[in-house]
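A protein chain is absent from this complex, but the other protein chains hold their places.
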Amino acid sequence: MPLLKVCGLTKKFYGITAVNNVSFAVNTGEIVGLIGPNGSGKTTLFNCITRMLIADQGRVLFNGEDISNFKPAQIAQKGLARSFHFIRVFIDLTVRENILVAAQHHQQDNDLEQIFRTKNSRLLDQEILIKADKIINFIGLQGLTNEKAGNLSYGQRKLLSFSMAIIFHPKLVLLDEPAAAVNPTMIKRIGEYIRTLNQQGITFIIVEHNMEFIMGLADRIIALDQGSIIADGLPRDVQHDYRVQEAYFGV
Amino acid sequence: MNKHKFWSICILTGTILALITSCVPQQSIQSEDEKAVDVSIAEEKEPIRIGVAASFSGPIAYVGEGYMMGATLALEELGGKIAGYPIQFYTADNACNPEQATSAIRKLVDVDEVHLILGSGCSSCTLASMPLLEENKVAQITGGSTAPEISEMAGIGGNIWEFRVNASSTVMAEAYAPYIAKNEKSVFFMAFNDDYGRGAVDAIKPLLQAEGVEILGEEYFERGTSDVRPILLKIKEANPSALLLTTTESDAITILRQFKELGLSIKIYGYNSTIVTGLFTEMTPDEPGLNEGILEITWWAQGMTPEMEEAFLSRWGTEASPHRAIYYFIVRYVVKEAIELAAQRGEITRESLRDALNDLSIENTPIGPLEFDDNNQAHHWLPVYTMKDGVVEVIEILKP
Amino acid sequence: MEIFLQYLIAGITNGATYALVALGLTLLVGVARLVNFAHGDFFMLGGYLLVFLFVDKEIPYLLSIVITLIVMLILGLLFERIVVHPTINKTWREQLVATLATSIILSNVAILFWGTTPRLAPTKLSLTILRLGPITISSHRFVVFFVAVISFIALSFFTKNTKIGKAMRAASQNRDACLIYGINVNFVSLVTVTISTMMSGLAGVIITPLYNVSPTVGSVMTLKALTSVVMGGLGNTTGAIISAFILGIVEALFSGYVSSQYQDVASFVIMILILVFRPHGMFGKKVGI
Partner (left out) sequence: MKAIKENKYSIFLIIGVLLLVSILPLLVNLPFVLHVLISTLMYIGFALSYDIVTGQIGAVSLAHASFFGLGAYVTALIGKAIGAPFWLNIIIATILSIGLAIVMSLPAFRLSDLSFSFATLGLALTVQLVVKNWVKITRGPMCIHNVSNSSLWFNGILEISRTNLIAYFYLFLMVDIVIIILYRLISTGRLGRTLTAVRNDEVLASSVGINIQRYKRLTFFISAGIAGAIGSLWAPYISVVCPDYLSMDYTLNLLAIVFIGGSGSLLGVVGGSILLTVWPELLRVTPAFRLIIYGLFLLIFVTSIPNGVKGIISNVNKRLKIN
């Protein structure tokens, strides 16, 4: 059984088809690259899968469960995390708090327990605090633990948003251009993180324009053009597919 | 950049603080004559402080302004002194809101240490202030609140500190209902959606029904409503023989204009409405005769006191109106006589002023003899009057 | 039937006043994404300026309108520089509070200058009553209707056919893209806010002769204009105008046949229902994230 199965997903804006009858499956443990020229519907596809947008047609199965009618928060709780193209962090929270927020909805206690700080609730707090500090060390932001996220540089925000996506050990992570506008050293580091996490069993779908980065990282590439899948296969094969070349370079 | 911002904030805060402190200085309204008199008299008496708690802001701020016009004029006529005591007014705004009324009374009592309070035109404020009068043992004379509950709660066995000069809506209704019943078969009510309007309708409705007058409907509207045509059309459809209107000058103009626009021809009775006044005529120079033929009942009608009206016009440049006149009468007669009586008996204190008010009996005032009954309610004359050829004509003066 | 017709006419003519006020607001909402809670207060200032010029200084009506518009132009520029510009990049919360603050300031400045007693400014036209069969109507209502229609046409023409109008439309769709393509967003904002303010002032000058002007009239008008704008879909000019008329008619009919006291409840209920079932207004387009 594939981890994620997308069947016939379609989304239209004002008569323009942004995502056109897209179907594909991703197995556990894969790193899948999603490429395509600007406006080919990659981000829309992500938004439809995570229900930030409501698709016109089609179904999404995650772990064998139909998540087409779930709310974004429920989908996240099922273990499907994502990052955003335009980097988003909670600017009024510190780095540590950002990660804690991303981790905490897995706690099994109710609001009243949280308000009145029951023992159970405090234990859970301790637990995620340790986890958060571990991940801060992992991405190397130790020095900035208590800095407001609003004061971070772009690259630091990128790392932060990346770690927010992976904190609660999701089964599948959708990354939207993790390597865009980051310096080469940082790109290398992000690549390493993804690989490490992948070895720990996390599956990735990555939208990326940086061909070198994605070709080196992905096990499989899916190419989109004008909302439809035009190629799906090993990186090398897709790279040389004439339809992909045509889509990118108009050859 | 940051430094610049910091200093600009400092300067701004400083300016605002300066502005505020410039607003704080004392607010006693003292006429210039009064000061002159003060100097000439060698033997200086401790001034008597009178608080005015009324609405000086909010939707009916002009009522408070009108009160001060009347009160100031009366004091000036008295030479700024009563029984040799210089009089000082202290104002406190209650915005016609009971919560603010509490603050206003407390400020007058504690900060200004007034001897006597002239109360508000808003019944809710008067009612909210009554427990405080008892607590601080200070008397209040009210000239505008019409709720019957005030006199029910005041006087012997109740709150002995609250005195009301103007007639309550019940008293006015009792006087007016037979008059309307004599001439009309069916009526429609149109009134402000507040205690003033609703209270007036509640008081007169059962009386008219008892007299056999048919009630065809009642409609309430907010102060300042611009388009009242739907209501007027409803009245047109009901086709009563008379319309009973409870409003004030400015809203009345809007209503009467649209009344005319829709071509209605129903006899209008103003009821606590103050439409038939010189002020109304003054406000509608382009539309002479807008209030022609309207009948009205209040505590005062134009023409009852020509001297005072003239004085008012020359002092303030605008016509007197019932709201403006009532505080003139209160200061000119009730306050004056009360202070004189208290001075005769001895020291002027809050208590002695209350006792004086209680025992007061004024034979001759332009609005009839004034005396407070067991419920601390005065019974002035109620003139019924109309507008004829641009002049107020008193038809009848109902004497209790 | 006759009485129904009269209710309808009362509703339509009242709707025209709402439409006139809503026009300026919908432009502001559409282009600057700014919901101006002080919009009605500029209406009020327009009314008071008319009273000052036309009644106190006895300047002819048309000249008073022109002078008022010039004053409103200056006020609009000031409003943009002092209130709108510093908050344009902040969240809607700051904008909401800033315009509410402006509203508080303006209505109290009016109290300071003119007191709380409502003022009147009747023109010859507003006192002339026309008789059309069973229906009588003040001839000034036609002026209101006429000005509303003309303003609507002028506004549409301006935004569609002039260079600055096109820039305004572009700015309403994508601010960032405008920055890239060299459209001066600052200038566009300045023009938009000023036009909106002037239209609100114009509405005040045109409508005041029919009724009266008081410091509280501003908040009432803001509420009516906002309701129309929300109902029509934020920024949709045609939608706002149609909604304003619907609002006027619904109010008149509801007040005539059901209850005049609950007339406002009717319009709020409609507004909330529309917001819930069509979050982008009756005529608004659905927009994604």
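First chain written, first letter: the chains are A, B and C, and each begins at residue 1.
We adopt the following convention: a contact is a pair of C-beta atoms (placed from the backbone, for glycine too) under 8 Å apart; a residue touches a chain by one contact, two chains touch by 3 or more.
Values in this document were obtained by computation on a predicted structure and should not be read as measured data.
Asker: Counting contacts across the entire complex, name the shown chains the missing chain touches.
Answerer: Checking the complete complex, the chain left out touches A, B, C.
Asker: Who touches the missing chain here, B:50, B:71, B:87 or B:147?
Answerer: Once the missing chain is taken into account, the touching residue is B:147.
Asker: Consider the whole complex, including the chain that is not shown, and state which of C:59, C:77 or C:96 touches that chain.
Answerer: From the options C:59, C:77 or C:96, the contact with the absent chain belongs to C:96.
Asker: Taking the full complex into account, find the residue in A:89, A:222 or A:244 that is in contact with the omitted chain.
Answerer: Reading the full complex, the residue touching the unseen chain is A:89.
Asker: Given that one chain is not shown, which residue among A:17, A:63, A:77 or A:198 touches it?
Answerer: A:77
Asker: May I ask which residue of A:18, A:32, A:136 or A:164 touches the chain that does not appear here?
Answerer: In the full complex, the listed residue that touches the missing chain is A:164.
Asker: By the contact criterion defined above, which parts of chain A meet the unshown chain? Give residue numbers in ascending order.
Answerer: Its contact residues with the unshown chain are 50, 52, 71-74, 76-77, 81-82, 84, 88-94, 97, 100-102, 104-107, 111, 114-117, 121, 125, 146, 148, 164-165, 168.
Asker: If the hidden chain were put back, which residues of chain B would touch it?
Answerer: Considering the whole complex, chain B reaches the absent chain at 5-6, 8-9, 12-13, 16, 19-20, 23-24, 27, 56-58, 61, 91-93, 95, 97-99, 102-104, 106-107, 109-111, 123-124, 127-128, 131-132, 134-136, 147, 149, 193-195, 197-199, 202, 220.
Asker: Need a quick check: the contact residues on chain C for the chain that isn't drawn.
Answerer: 35, 82-83, 86-87, 92-94, 96-98, 100-105, 108-109, 111-112, 223, 226-227, 230, 259, 261-262, 264-265, 268-269, 271-273, 275-276, 279, 289
Methods note: only the chains that are shown with their structure count from here on.
Asker: Quick one: which chain's Cα centre is the longest way from chain B's?
Answerer: Greatest centre separation from chain B goes to chain A.
Asker: List the centre-to-centre spacing of chain A and chain C in whole Å, with centres computed as mean CA coordinates.
Answerer: Taking the average C-alpha coordinate of chain A and of chain C, the gap between them is 46 Å.
Asker: Quick one: chain B and chain C, Cα centre-to-centre, how many Å?
Answerer: 36
Asker: Give me the residues of chain A that touch two or more other chains.
Answerer: none
Asker: Touching two or more other chains, which residues of chain C qualify?
Answerer: none
Asker: For the complex, give me every residue of chain C touching chain B.
Answerer: 3, 6-7, 10-11, 14, 17, 111, 115-118, 120, 122, 127, 129, 131, 136-138, 210-212, 214, 216-217, 220, 251-253, 255-256, 260-261, 263
Asker: Going by the contact rule set out above, which residues of chain B touch chain C in the complex?
Answerer: On the chain B side, the touching residues are 57-62, 65, 193, 219-221, 224, 226-227, 229-231, 233-234, 236-237, 249-251, 253-254, 257, 260-263, 283-284, 286-287.
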